[in-house]
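One structure is given here, and the rest of the page talks about it.
Missing here: one protein chain of the complex. Every other protein chain is in place.
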Amino acid sequence: MTTAVRKNDLSIPSKMKAWVLDGPEQLRLVEKPVPQPGLAEVLVRIDAVAICGTDVEIITKGLPAWIEGGLPFNKNFTPGHEYMGTVVKLGAGVDEYNIGDRVAVEIHAGCGRCERCRMGMYTSCLNYGLNYGDKNKGHRANGFTTDGGFTEYAVNHVNTLAHVPDGMSDEEATLIVTAGTAMYGLDALGGLVAGEGLVVTGPGPIGLMSVAVGKALGAQPVILTGTRDARLKLGTQLGADHVINIRSEDPVQAVKRITGGKGVQYVMECSGAPNSLNEAMDMVNRGGRICLAAFPGEPTPVDLAKLVRNNIYVYGIRGEGKSATHRAAALMAQKRFPAKLIHTHTFPLEELQTGFKYFRERIEDAIKVVIKVH
Amino acid sequence: MTTAVRKNDLSIPSKMKAWVLDGPEQLRLVEKPVPQPGLAEVLVRIDAVAICGTDVEIITKGLPAWIEGGLPFNKNFTPGHEYMGTVVKLGAGVDEYNIGDRVAVEIHAGCGRCERCRMGMYTSCLNYGLNYGDKNKGHRANGFTTDGGFTEYAVNHVNTLAHVPDGMSDEEATLIVTAGTAMYGLDALGGLVAGEGLVVTGPGPIGLMSVAVGKALGAQPVILTGTRDARLKLGTQLGADHVINIRSEDPVQAVKRITGGKGVQYVMECSGAPNSLNEAMDMVNRGGRICLAAFPGEPTPVDLAKLVRNNIYVYGIRGEGKSATHRAAALMAQKRFPAKLIHTHTFPLEELQTGFKYFRERIEDAIKVVIKVH
Amino acid sequence: MTTAVRKNDLSIPSKMKAWVLDGPEQLRLVEKPVPQPGLAEVLVRIDAVAICGTDVEIITKGLPAWIEGGLPFNKNFTPGHEYMGTVVKLGAGVDEYNIGDRVAVEIHAGCGRCERCRMGMYTSCLNYGLNYGDKNKGHRANGFTTDGGFTEYAVNHVNTLAHVPDGMSDEEATLIVTAGTAMYGLDALGGLVAGEGLVVTGPGPIGLMSVAVGKALGAQPVILTGTRDARLKLGTQLGADHVINIRSEDPVQAVKRITGGKGVQYVMECSGAPNSLNEAMDMVNRGGRICLAAFPGEPTPVDLAKLVRNNIYVYGIRGEGKSATHRAAALMAQKRFPAKLIHTHTFPLEELQTGFKYFRERIEDAIKVVIKVH
Partner (left out) sequence: MTTAVRKNDLSIPSKMKAWVLDGPEQLRLVEKPVPQPGLAEVLVRIDAVAICGTDVEIITKGLPAWIEGGLPFNKNFTPGHEYMGTVVKLGAGVDEYNIGDRVAVEIHAGCGRCERCRMGMYTSCLNYGLNYGDKNKGHRANGFTTDGGFTEYAVNHVNTLAHVPDGMSDEEATLIVTAGTAMYGLDALGGLVAGEGLVVTGPGPIGLMSVAVGKALGAQPVILTGTRDARLKLGTQLGADHVINIRSEDPVQAVKRITGGKGVQYVMECSGAPNSLNEAMDMVNRGGRICLAAFPGEPTPVDLAKLVRNNIYVYGIRGEGKSATHRAAALMAQKRFPAKLIHTHTFPLEELQTGFKYFRERIEDAIKVVIKVH
């Protein structure tokens, strides 16, 4: 059946194909019953799903929450969290979305009852992972603690949906949640970035979206650092005023050069490199702010004296909170930046393993590898 | 059966006595089945419930939401929202509270899925009142859109509960939600009131609790205005540094006199008097902030030019948001102010009508009239 | 001498032409000594100055601060506050600007020592107007309490300057401060407007700039209301998604229609119409926010009950605080909106009176009338 035909077919089969995780690196394509949406949930027919670095972590090491909790590697779980699709069935009480609506997803549906959810900090839900059995607090993290998107259909709480604008391709729509994470980071930094200097360190998907969203909100200058010229060139296309290849120039010196010695107000750290926080502290001026959207694998020496002496605030961000996904979707609907540039490859559901290979090995400079399902 | 005996009896009967509203001013004591708690809910045995000015409005005019929605006067509804009691049964998934815990209640459980709830603004839930039938969004406003506290047992969502500290009487605990509203108002004003001047206009229960909470947080000076010396004296006992009887002295002039002409930073308007906002704008200095916790019955002339020219911010507050009730309960547990002073009268459940009469006619200077149920 | 020649001439004469105010409506062109910049000040050669509605007020009624203070009409004062020009001399300690820099101005230099200035709220300076004699607190409000821009040269504190980007015309640069006021209003509303609904009421210069800045920051939809189609058309060109002529359609109903009954999150009130705040409260959803950038001449009835019941916050704004002018200038440098569209007429300094006539009588649909000085 061609995709074109399937796009208009909103009928729901009883069974579906789904990748499930049996153990580290053991993904298997199986047939599963199509799940049913409950109260405040919808059934989404998955049209496209992108591969994220966290998916690789989950597939190789298991779920972070499982690991921290000392739980065994989860079996029969379907990963994948950067998906979009079409609403095909409404659970009880849903009138926020209609059948046929195209939607992108957020990862986190908070429990709605812990201290953090009551403050609106649903990505920091204290009942994370407690959505099974008699500990059911209603939390969901799609592709993390509940089945995700490397399949044909998925159940989503209405809190994890954002409308996809008309005219946006399925592939581009998988990037809404990535842009949402960048937006959430800029919110943490205060949100008022127009006319302020912003350095983004690391030109991965979140870094590139941080450049795009920061520029869309008027940051000036927007400076991107990285090691690969192809990625930096993309950064320029997405709105960076300056790019720095740190193999050619010390990034701190480059930022000082560009800003006439003054430094910038904000840094979005998206590289996870061990010395990034120290460098970021040298890039911001006194009173500046740094958002950490990435992190090194091991504890790394940090010059805390500089942080205190310069009144620097550091914001770790988890996921895409504060409805940032909705705001990011609005900027993309207004065509403020060509997000689709970071989509490089597409494979069908059956070829997910190939997609992962391209993504992990950066074959043909792969950035966002999208699995097209319907 | 004596109260003492009943206090230790956590068994749940099948029927209970409840006041229900048949029409304007038509309260009737009936027998009803004891309700059952659902997911994320508990059953509270009501030990005490206070009468609030809004109860009088509901009983005489009907529910605000009903009126705005053009709905008929609701029948068979049990009002009462300032109650406290003992948890006697846990619904599914509840481990935040245990059977036997003493709890005070908040009014609002937001839907958890609208734009405002996702921001943590659950008292401004956009699905207010939508908790029935196929429009079930899960919203609850105890004593407003769901059955309240003028009865023996009530179901509460865990989001509407706060622990009552040991050693606090049932009667005092009914005031936690009132103090929570005052705390929410001070939050809206920025929360950092230590050393800042605060005027509270109107010595009703919320005004008096605003004095108490404001002083507990270090506001200086705290100035209370009103018309009755007995109430103002209470204000002094609760922490006011200065009280102004507006029958003897112009309140704006008095504030200027007390502050050496400078005015204050903050006003909590709790009187609902028609000219209060204009006077508040003359009490704050340039850049000051005003919280409206009360309002006149009719539109009233406001000098908006003053608001703009002096960069004044005005915050209307709805209910007791931002978990303010928990913070207020903490201050009361720490015995920061003698809230119990505003409790003046107690009646048993059967004499609710007498309680209302005392409250409405301010018989014997009644302020908080409490119905003791168990 | 032609303007082209004079543009490159940064020499400073000893005398200059200046309009001074003798009494209500009595503007007179005189010769004055060119003033000298002091510590932290520069001398600006005025290249262009726009006429603002407040100039009309000052010329007809006197300075607001004078009137409130019961002072006599100020004589020999030069009004005009929306000016831009070229730095021609640096006072002591100035290295933020160089001779030859093109600059636009803000009105307010706070005293730097009152409670509000210490908080960064310099437009709400408590020492407003205290910049003379032994009460010298260092406050300046250009064109209000110190000589302004209807002249050839003016002294400015460095805090009242913003760089004018290369390639921007003098005429357009006079609009930076107007855009700065709009930006300050959006800041007061929280600043995070991307994807949120924004109604701007009143298509005067601040209203039109609010449309432009709001759209540049991603607000969606941006709705502009007004009475004149030509102004509304300009609004569309500046970024409004919808315009409403309130002579044809009730604005509240129109906002409900456009937003599917939901209302918007934010209203910027820029009309000063008597019922605007009441209408704004019906345009925002529960928990919404309203900024007042204009006001009616007389106290006007306001339905405060709605404000409290719907948890609405109202922000009066004074001037262009929080360095909003710098952020607005950045957006304009990035060419995010064609601000110059609202510039309609130009006159030389000698014809200021004609300029005022065009502005006041809206001759040829005049919006921004600019006096070109150099």
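The chains carry the letters A, B and C, assigned in the order they are written, with residues numbered from 1 in each.
Just so we're on the same page, contacts are C-beta pairs under 8 Å (C-beta built on N, C-alpha and C of every residue); 3 or more make two chains touch, one makes a residue touch a chain.
Everything numeric here is computed off the predicted structure, so don't read it as measured data.
Touching the chain that is not shown, out of B:Ala194, B:Ala230 or B:Ile363: B:Ala194 (per the contact rule at the top). Considering the full assembly, C:Tyr122 is the residue among C:Trp19, C:Tyr83 or C:Tyr122 that touches the omitted chain. Checked against the full complex, the one of B:Arg45, B:Arg118, B:Lys137 or B:Arg327 touching the unshown chain is B:Arg327.
Checked against the full complex, the candidates A:Asn136, A:Ser169, A:Gln237 or A:Asn310 give a single residue touching the omitted chain, namely A:Asn310.
Summarising the interface, subunit C meets the missing chain with residues 39-40, 92-93, 95-96, 112-113, 115, 117-122, 134-138, 157-159, 322-323. Contact residues of subunit A toward the unshown chain are 64, 115-116, 119, 121, 123-126, 128, 188, 262, 265, 277-278, 285-287, 292-297, 299-305, 307-319, 321. Although one chain is not drawn, its touching partners on subunit B can still be listed: residues 183, 187, 191-192, 194-196, 216-218, 220, 326-331, 333-334, 336.
Definition applied: only the chains that are shown with their structure count from here on.
Work out the mean CA point of subunit B and of subunit C, and you get 42 Å between them. Across the assembly, subunit A contributes no residue in contact with two or more other chains.
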